[in-house]
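Every protein chain of the complex appears in place save one, which is left out.
All chains are identified by letter, namely A, B and C, in their written order; residue positions are counted from 1 within each chain.
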Amino acid sequence: MQLPKAAEPDDHPTVSSALRDAYAQVRETSVALAAPLAPEDQVLQSMPDASPTKWHLAHTSWFFETFLLKPRLDGYRPIDERYDYLFNSYYQQIGAQFPRARRGLLSRPTVDQVLDYRAHVDDAMQALIAREGDDVADLVTLGLNHEQQHQELLVTDIKHLLAINPLAPAPYGPALALAQDAPPLHWIDFDGGLREIGFHGNGFAFDNEGPRHRQHLEAFALASRPVTNGEFIAFMDAGGYADPALWLSEGWARVQAEGWTAPLYWEPAATGWTRYTLHGRLPVDPAAPVCHVSYYEAAAYAAWAGCRLPTEAEWEVAASGAPVEGHFLDIARLEPSACGGTGAKLWQIYGDVWEWTASAYSAYPRYRPAAGAIGEYNGKFMSNQMVLRGGSCATPAGHIRPSYRNFFPPDTRWQYSGIRLAQDR
Amino acid sequence: MQLPKAAEPDDHPTVSSALRDAYAQVRETSVALAAPLAPEDQVLQSMPDASPTKWHLAHTSWFFETFLLKPRLDGYRPIDERYDYLFNSYYQQIGAQFPRARRGLLSRPTVDQVLDYRAHVDDAMQALIAREGDDVADLVTLGLNHEQQHQELLVTDIKHLLAINPLAPAPYGPALALAQDAPPLHWIDFDGGLREIGFHGNGFAFDNEGPRHRQHLEAFALASRPVTNGEFIAFMDAGGYADPALWLSEGWARVQAEGWTAPLYWEPAATGWTRYTLHGRLPVDPAAPVCHVSYYEAAAYAAWAGCRLPTEAEWEVAASGAPVEGHFLDIARLEPSACGGTGAKLWQIYGDVWEWTASAYSAYPRYRPAAGAIGEYNGKFMSNQMVLRGGSCATPAGHIRPSYRNFFPPDTRWQYSGIRLAQDR
Amino acid sequence: MQLPKAAEPDDHPTVSSALRDAYAQVRETSVALAAPLAPEDQVLQSMPDASPTKWHLAHTSWFFETFLLKPRLDGYRPIDERYDYLFNSYYQQIGAQFPRARRGLLSRPTVDQVLDYRAHVDDAMQALIAREGDDVADLVTLGLNHEQQHQELLVTDIKHLLAINPLAPAPYGPALALAQDAPPLHWIDFDGGLREIGFHGNGFAFDNEGPRHRQHLEAFALASRPVTNGEFIAFMDAGGYADPALWLSEGWARVQAEGWTAPLYWEPAATGWTRYTLHGRLPVDPAAPVCHVSYYEAAAYAAWAGCRLPTEAEWEVAASGAPVEGHFLDIARLEPSACGGTGAKLWQIYGDVWEWTASAYSAYPRYRPAAGAIGEYNGKFMSNQMVLRGGSCATPAGHIRPSYRNFFPPDTRWQYSGIRLAQDR
Partner (left out) sequence: MQLPKAAEPDDHPTVSSALRDAYAQVRETSVALAAPLAPEDQVLQSMPDASPTKWHLAHTSWFFETFLLKPRLDGYRPIDERYDYLFNSYYQQIGAQFPRARRGLLSRPTVDQVLDYRAHVDDAMQALIAREGDDVADLVTLGLNHEQQHQELLVTDIKHLLAINPLAPAPYGPALALAQDAPPLHWIDFDGGLREIGFHGNGFAFDNEGPRHRQHLEAFALASRPVTNGEFIAFMDAGGYADPALWLSEGWARVQAEGWTAPLYWEPAATGWTRYTLHGRLPVDPAAPVCHVSYYEAAAYAAWAGCRLPTEAEWEVAASGAPVEGHFLDIARLEPSACGGTGAKLWQIYGDVWEWTASAYSAYPRYRPAAGAIGEYNGKFMSNQMVLRGGSCATPAGHIRPSYRNFFPPDTRWQYSGIRLAQDR
């Protein structure tokens, strides 16, 4: 099954009609992602950082209801006023929230009731867009991008949940077989100097991608492709997880406390390493990018390889010349795959795996969050997180840009996160 | 809906046929208890002490499979060998167990798959009983009593889960209205002397109910009925939860740590106290027995009332003269109800609420657990638990006896546990 | 150094003078126990269950101040009113308490200041006893018995603390060498029937030792001496710590969680097992009673040996015929030692090691705690604890009786607790 792809609003003659189509397509994609899952799958929460599938389906609807329908659609009647409390994620200025860590204790509303909620919101949203057109385009587009972010989280969260199950469920069917070799890694050089980064131009971007501003860079080089599983196994075989000299202090503490000896989801078998995927448990493909590693593991690998991770400014300067193409969200293939190694000099800079950067997530110079509750979207998370760039195989196509800043705490492993090396030049 | 009642095997001409009927009826009751629940309800676990509904349905099947089908039915083929790991509760001698606290992280097998598992086991069990007759009667009867215990746990566990949900689900429909007054409490006197307690006679009993043995009792009196909600509210209004002098030291620590100010599931409303029930949130009925209190609360109430709790020997001596009748498991009325106050001297000594005794759960003189894994059923829990007696509104009819010993840690509140007072004479 | 021994008040012509002597001697013993310790030793707390040495020295003084000096000595001026908050242990009716788990975060008052506090209280107490004589004898005697209990805790707590230190301090100097063999174990039979237990006669006893009352016992046998280290090593070598079938469920969980493979303070060395003692790290003596085992380990050992633990009634009936003699608190020898095996049928029934019984700590029939705060001394701890009997090598001589009930949670290991086996007859 191929997921519907979000239309590009700019391609259409009238904004309102394009927006309605885009709205319908993004919303359908979420439902299509959940459809192969049993109701039992959709209600569970494997850890406080993850949410149940049905919570994602409901929360994204609550977002439209809260920021568009209630303030702007006269006569709108919520399906259940109590959903405000249940499905507000973290908007303190909107009101109290059901505790995040307990989202997986709510069997009701059921999956069917959540789908009814979605339909109720969708009907009202289509009416609102038809009536307001351009006036709501910015907020609707924000809501759709928000929903696309939750599509990726839906995938990573259900993977984390199902990986716990000894039955190794494969809700999306068997994986496409894609065996191929990875091309040898080479280095792409970039000059130093004063550079500009941050979003510019038309189209949508999150507030944290701007303002566009100057940074001074030293000359550097970027690896032509991400680190592969095969290369990472060499690090493991060389004792990488047992040598504290390679690790950040907090990383080493985590290795010890959690007993990390391999990326998340990996298990040894008689025939070699295996990994849990949403297509079942599979052998680790040496040619595919290593995935589900934390920032700590990325930094340790880079230290072992005598390299470093790129800063986000280096990454963005390098990536800005490359086409935004790659392996994005497709439920037939929810795993990173080996690099073809043709075309652009920077391979797989988009898609497959998010790439950890050496940059802590912080405000760009002169950044101002939006006023009101919507300003809580990004800015309030600017502590103890590292920036990742480039999107993954769970990122919806059309959702990624050179300036896109993803961010997670450095111990995060359940996202599709990998490693691209950098060097000084 | 009325739940099927287990037939009494002794009433039937041939053991095998009676046993097959009893088997069918007990097994149907479990399914009937789960039927009104959504799949989403059946998969969640609200705390480590509770289990998901579908786990109860599967584990009780595993019990028959493990202790009867695998050792005794030639050619029996399990539906999935991995269920051994998933559905073994605590039998160390059988093998490893999926961690108890994580049972609520397993979406698979789904509810439907668990029902298939039950059908598979049921078919094989009927064949086994038909073939082996008397030879398996003891183990089958143990398995059925085991399943009845899980029926009560299923009810208490789903109540604990749904009570968390702000939507206050009422899966078993509205409650029967049963408003009536509680009769005044009076005291029933019992002489002291050397008495016998413990199971005797024919029929089934758990190993921990014997051997029958002598205990010397001092003269005592037992209250004619359990403490009511109204009486307990008087304790609350008198500052009972705020006066450390009434409490056991550990109980007071718990009151402080958990912020207890009322029985579990109670919440104040403008019109007075309400309680969550499986029939929705309802006003607290002052005439009904107080329920969902811990041993600590029971002991504090008794201290406040200038009384004490009975020992289990006192309770059993007193109850042995009363008919084993009362308000037992019935999904139309899953709450204790006010005492009619007619008939026997001791009202509601069976059913409605389990009654905390002052006795720690320990081995009777000359008690020996059964050999092998089945010996893990009872004996290994003899530490840090208090005995409760008499059954509750969630105990299946036919499952209770004068000698029946239930046991839970003293801080337990999610069982249907109440208070009957005693005094020295 | 020999500790001063408490005089027996009953042996003296005038109560007041005898009481003043007893007071002086008990109080001096506490100071003598602390004297070999550095100030640095006396301020630390190794776990919430243990207290700093200087806290014991201060709290026992607070006890006299609170229950005697403040209510009964006109014009008594406390040295510092804030000590009430710092040194109240758990008397809720007296007032708030500095949190128990944080006692080891208080460097002030210093050890010297605490000794000043003791001297201040002692002067006032001598004046009070001189003036009031008989009228305060009961409370003073309670205070002295209370202080003797804290002498034992002082020893067990400092041992627990110093055992953490890789330097293995030996504050009380090297141990007396006492190598000898243990005599073979034999069984002493006791008839069943109606027996009386509980304190009777004159002299001091805690309230929880009464009232004296009847219990019906079945015939039983008691081992002639405690289980030795050598016998316990046989259990260990037979895989006792690895076989869940031997353990209570909670005990097994504890074994797994804590990684228990031997008694507390034991460590393997090239030459065999060693144990930390207050005389330094020493080889485990196979002939000495096993010590620092929990109730769980005691019960598992008994199951492995095909025996059981005695109930406290059995223990008391058996011990009542034996002289109250044994190896009690002596700072030259703060470890249990091998049984001489001469004299009484029951060897080492007093002293050396506390013996775990199979009885949960609960109220005797018709037990009533004292009125007021002093009633919090014993009764409020009657949950989740097991009774130990007979005293240990850290119990002051004169402090133990046949009816004496010590009690600790079943996972307790830092007390001098051992095992005596029982059997049905």
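Rule of thumb we're sticking to: contacts are C-beta pairs under 8 Å (C-beta built on N, C-alpha and C of every residue); 3 or more make two chains touch, one makes a residue touch a chain.
As the structure is a prediction and not an experimental result, all values here were calculated from the model.
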(request) Over the full complex, note down every shown chain the hidden chain is touching. (result) A, C
(request) Determine which one of A:112, A:218 or A:258 touches the chain that has been left out. (result) A:218
(message) Given that one chain is not shown, which residue among C:106, C:205, C:253 or C:373 touches it?
(response) C:106
(request) Spell out, residue by residue, where the missing chain touches chain C. (result) 38-44, 46, 54, 82, 85-86, 98, 102, 104-111, 161-162, 164-167, 169
(message) Just checking the interface: what residues of chain A touch the absent partner chain?
(response) 90, 92-93, 194, 213-218, 244-245, 247-252, 295-296, 308, 358-360, 362-363, 365-366, 375-376, 380-384, 386, 409-410, 424
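Everything below uses one rule, namely that only the chains that are shown with their structure count from here on.
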(request) Enumerate, in label order, the chains that touch chain A and chain B alike. (result) none
(request) Would you kindly state whether over half or under half of the residue numbers at the chain B/chain C interface are used by both copies, giving same or different? (result) same
(request) Could you put a whole-Å number on the gap between the CA centroids of chain A and chain B? (result) 47
(message) As a quick test, compute the distance in whole Å between the mean CA positions of chain A and chain C.
(response) 60
(message) From the mean C-alpha coordinate of chain B to that of chain C, what's the distance rounded to whole Å?
(response) 38
